[in-house]
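So the structure is just underneath, and the comments pick up after that.
A single protein chain has been omitted from the complex, and every remaining protein chain is retained in its original position.
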Amino acid sequence: MARRKECVAMLLAGGQGSRLYPLTKYVAKPALYFGGKYRIIDFPLSNCINSGIDTVGVLTQYQPLELNDYIGNGQPWDLDRNYGGAHILPPYQKTEGTDWYKGTANAIYQNIPFMEKYDPEYVLILSGDHIYSMDYNRMLQEHKDNNADCTIAVLEVPLEEASRFGILTTDSDNKITEFEEKPKEPKSTKASMGIYIFTYDVMKRYLERDEEDRDSDNDFGKNVIPAMLGDGCRMFTYAFEGYWKDVGTIPSLWESNMDMLAIKKELNLADPSWRFYYRHAPRHPHYMGKDAVVNNCIIAEGCEIEGTVENSVIFADVSVGEGAVIRDSVIMPDTSIGRGAIVNYSVISTRVKIGENATIGEPFANDSSKITVLGDDVEVGSGENVEAGSSLEGSARGQREVVS
Amino acid sequence: MARRKECVAMLLAGGQGSRLYPLTKYVAKPALYFGGKYRIIDFPLSNCINSGIDTVGVLTQYQPLELNDYIGNGQPWDLDRNYGGAHILPPYQKTEGTDWYKGTANAIYQNIPFMEKYDPEYVLILSGDHIYSMDYNRMLQEHKDNNADCTIAVLEVPLEEASRFGILTTDSDNKITEFEEKPKEPKSTKASMGIYIFTYDVMKRYLERDEEDRDSDNDFGKNVIPAMLGDGCRMFTYAFEGYWKDVGTIPSLWESNMDMLAIKKELNLADPSWRFYYRHAPRHPHYMGKDAVVNNCIIAEGCEIEGTVENSVIFADVSVGEGAVIRDSVIMPDTSIGRGAIVNYSVISTRVKIGENATIGEPFANDSSKITVLGDDVEVGSGENVEAGSSLEGSARGQREVVS
Amino acid sequence: MKSMGIVFSNIHDQSLPELTRRRTIASVPIAARYRMIDFVLSSLANSKVTEIGIITKTKYHSLMQHVGSGKDWDLDRKNGGITTIAPFVDAQSGPLYTNRLEAMINARSYIESSKADLVILADCDLLANVHYNEIIDEHLESGADVTAAYKKIKFVRKIDRNVQELEVDDEGKVTGVRHHNECTGSMNYGMNIYVMSRQMLVGILNEAQTYGFKSFSKDVLPRLLRTYSIHGYEFKGYIRSISVLDEYFKANMDVLDRDIRDEIFDNKDFPVFTHVLDSPPTQYGPKAQVKNSLIADGCYINGVVENSVLFRGVRVDEGASVKNCVILNDNIIENGASLDHVVTDKRVLVSRERRLSGCEGYPFFIGWGESL
Partner (left out) sequence: MKSMGIVFSNIHDQSLPELTRRRTIASVPIAARYRMIDFVLSSLANSKVTEIGIITKTKYHSLMQHVGSGKDWDLDRKNGGITTIAPFVDAQSGPLYTNRLEAMINARSYIESSKADLVILADCDLLANVHYNEIIDEHLESGADVTAAYKKIKFVRKIDRNVQELEVDDEGKVTGVRHHNECTGSMNYGMNIYVMSRQMLVGILNEAQTYGFKSFSKDVLPRLLRTYSIHGYEFKGYIRSISVLDEYFKANMDVLDRDIRDEIFDNKDFPVFTHVLDSPPTQYGPKAQVKNSLIADGCYINGVVENSVLFRGVRVDEGASVKNCVILNDNIIENGASLDHVVTDKRVLVSRERRLSGCEGYPFFIGWGESL
């Protein structure tokens, strides 16, 4: 009774996000907060449903609890379908034995039974750490028009940055001729965005072959793509234009949050025909107090702002006491900033408590090593000073230790 | 923002069900078919929602794919709640390392963070291998009235069978004085049904203590309950009356399916105030052919019956060809029985193909070693004979091998 | 290319008065577990049309209970999904609309606010598994302004009712529309299924209001024929219009035919969904004798059932006999009762030894909740 789904999306959400530590101490990277209202995974999930793809496998492994809860039945993204919808896919025990996911290709391989239920013609491989708006359906259309085995979304990057990416060289028809991971001397400026569309049968064949190879890292970029290219498969690039940000590090996370403060944003969060969906909690509209000062910032629901907020992104249920000043910072949900506290150039995680007249960080200096990071549940006492560039992690009870 | 749920249910659905092999080759025991329409897990899930418990953690581990799909967003059981509802809880990787579930107590221990989200006063522990109708709310009421730390549901069993169960001895107030797993000389006929209500804080304390004990099997029956009893905790039995069947073996699975054929059933599947819910597939009503003969049987939707069916339970989408005869058997979904084939005293799993004029098993003989079992996807050729008491398992392509 | 559906739930109510006394034609039960609207909703959903307006007028309580949020058809969507368009009566509003055109004028703001490119109009009077995606594809390929679906039918008997006949030329272009008061001989039977651009429909509604047109097929369609190109989509599958009680009876009997059953219900990409009731499976007692019948879930049968269609929750006691019947939900047929060529509405009780019999071409109808 397999009804066909033309295209199924598989979202790799297992990444540990160690470069985002301590923000990822308790949550998987795709569950991290972004842009005042969202979590990172809202972007690929919203892109899927807006592109007409209503079947999404979310492959989890590391600290999936909060992510599982957040995705739940998929309803916020209209992915609570009777047939299709969002499905969490953790590793599991089989009769013959048990395996955690190894590389990205192995994770997809282990979920062949999931995909086959939908008898798909195409599979879209996504990752859970990018902020962007993209119509995957257009990419799928190009894939079909090219009669391709694999299509890889690419972004033009400045030549000087190209060596940080997987770089694709193509002929004039966008047919891929070469692929190099982080080349020292890049031959092109087309960088892979880690978004692939495969023709399902071809992908399955290569995944099975890759599994048999005991020396393989079972990774798409390192193993599967090169193998396909070596065999002369029809592989094409799809040129993406628009805002795209990998939020894999603290500086890039800070920066992409700040990008949302532009008046003409490259990424339009308010486009009614391409909504970014998110899971809601019941919170009242935010309140701006009698002495509040705001300037160039984003403020989410549930906040109570009595102090000054400038060039900052403030998530839900944050309270800012009288006389407190927040500048150039990202403040995640349920955090409280005491009266008279000063927060500069910082990323403050959720449930943090900053005491009265405490000082966090130093004014913005365009030096990302000076970003101050406070992890979940950190408590900073009244009048305390947290040095610029520190990174503190909290425990459940709010004590803290320095991690870098 | 933890809103309180008075009672959260935790359903242990990880059992491998090896005594039900080959039926459990590809699926976890709780996902096994039962009674023409249902899967085993429909019973505890329906009991939960009918008892007003709308938050259920389903702990999976072994072959959870089909079970995960079946439970999905919980909608068929009205467990697709925004707050609460059914949640699949597989093992997962944490920062400090990763663990598969060890014993039952360890499985619950690993999910303390899930339970604490709901700040529960009580926790109901269920397993996924029993067929019964039970108002857990009444048991909870007794637990509260007794001001108990733990309440264990018990069933009166004949003395001669008592040594197969965990047996509880109580004083006249139903306070438990002694607990013995499978005693050789049972002191009571009160058998534990494996259904526990704990006061949450007490359970948490004992689970934490049990985790610290490296010699423990981390099992409720073997470790936690005896430890609590040893410490003089307030532990009570709750007397259950009514139909209850552990379907842990092939004979008991066969027998409990046959129980559903009684005209006055002990378990009323048609009670509109206590519905057993299940996930539906779009199938038309069943069709009884021009030469069909039926007698004392249950037939589900989608079937096309042209032959004879007697004393049998026929699941959805089964076709029975002209002249075929099925007696004293359980036939699971999507199986086809060719013309003239004879099936006696058998349990036939899903997607089995039985060729024309094949013979499966021998007439009912009240000897459970003579039950013939065909696993998923087995194919029996035309005219072939499968001996009574055989157990065959199929592969994805329908070949088969003898397992016992 | 995004499409929306407009489904008319009340049109044709008057042709089947027995079963539409307390419900719309859309909610008339059919084929042992379905309601007429299930076929339209399922097939639209299977064709990826997930924005559907159901236009209702009267007696739509049972329809709303059946459709609910649309969950059973996977149509409970944040964007689009099912919208019930009832006459939101207020003191200022005029009388209720009486036809398709007035109904759509009432629904104009819904149609105007959609973002769909195409609109599909459909009624609920046909038992058929129409693949709307094929009509849309043919509409786009033909380049026509409007596509109208028809079925070549040969009526063996004369049947009294209003039908629309399409004249279609060899290229598949509709060249004329005729209305008859009876069905006879061969004809291109108009199915009242139309596909056109949403913008075009909005234009038609504006014009209709300006000129005071009353009927879509009698006023608008002939005008369209003069100015626009109308393509005819020939539907080649099984079809039965539930127009009068005898046709309703026959539609149910049709489903006893394996080929028709396969065509309507067993296309894996076009399953038919319906409202879920969690009935237990049907049980047959030791005295059951059941032949050539379609039996829904939740029945208990211990008597004789032949050439019949039984809906959910029917009880046929030992010694009772049900032949050539359509028995709706929750009927009880007691010991010794005998029914032949009978159609019963829901919750009917036929007492012991009662004998009821209609005849071929003229089934005996028993109303909702009767105890005989």
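Of note:
Read from first to last, the chains carry the letters A, B and C; within each, the first residue is number 1.
One rule holds for everything that comes next: contacts are C-beta pairs under 8 Å (C-beta built on N, C-alpha and C of every residue); 3 or more make two chains touch, one makes a residue touch a chain.
Since the model is a prediction, treat every value here as computed from it, not as a measurement.
Touched by the hidden chain within the whole complex are the displayed chains A, B, C. Residue in contact with the omitted chain (choice from A:242, A:282 or A:381): A:282. Among A:15, A:35, A:120 or A:221, only A:35 touches the chain left out of the display.
Counting over the whole complex, subunit A has residues 35-37, 75-76, 261, 263, 269-270, 275-278, 280, 282-301, 304 touching the chain that is not drawn.
By the touch definition given at the top, subunit C reaches the unshown chain through residues 58-61, 64, 68-69, 71, 76, 84, 86-91, 96. If you put the missing chain back, the residues of subunit B touching it would be 1-4, 78, 80-83, 273, 277.
Keep in mind that, in the parts below, only the chains that are shown with their structure count from here on.
Chain-level centrality, scored on Cα centres against the all-protein Cα centre, points to B. Chains B-C form the pair with the most C-beta pairs in contact. We define each chain's centre as the mean of its Cα atoms; on that basis subunit A and subunit B are separated by 39 Å.
Distance from the subunit A centre to the subunit C centre is 47 Å, each centre being the mean of its Cα atoms. Residues of subunit B in contact with at least two other chains: 75. In subunit C, 71, 271 are the positions where the chain touches two or more neighbouring chains simultaneously.
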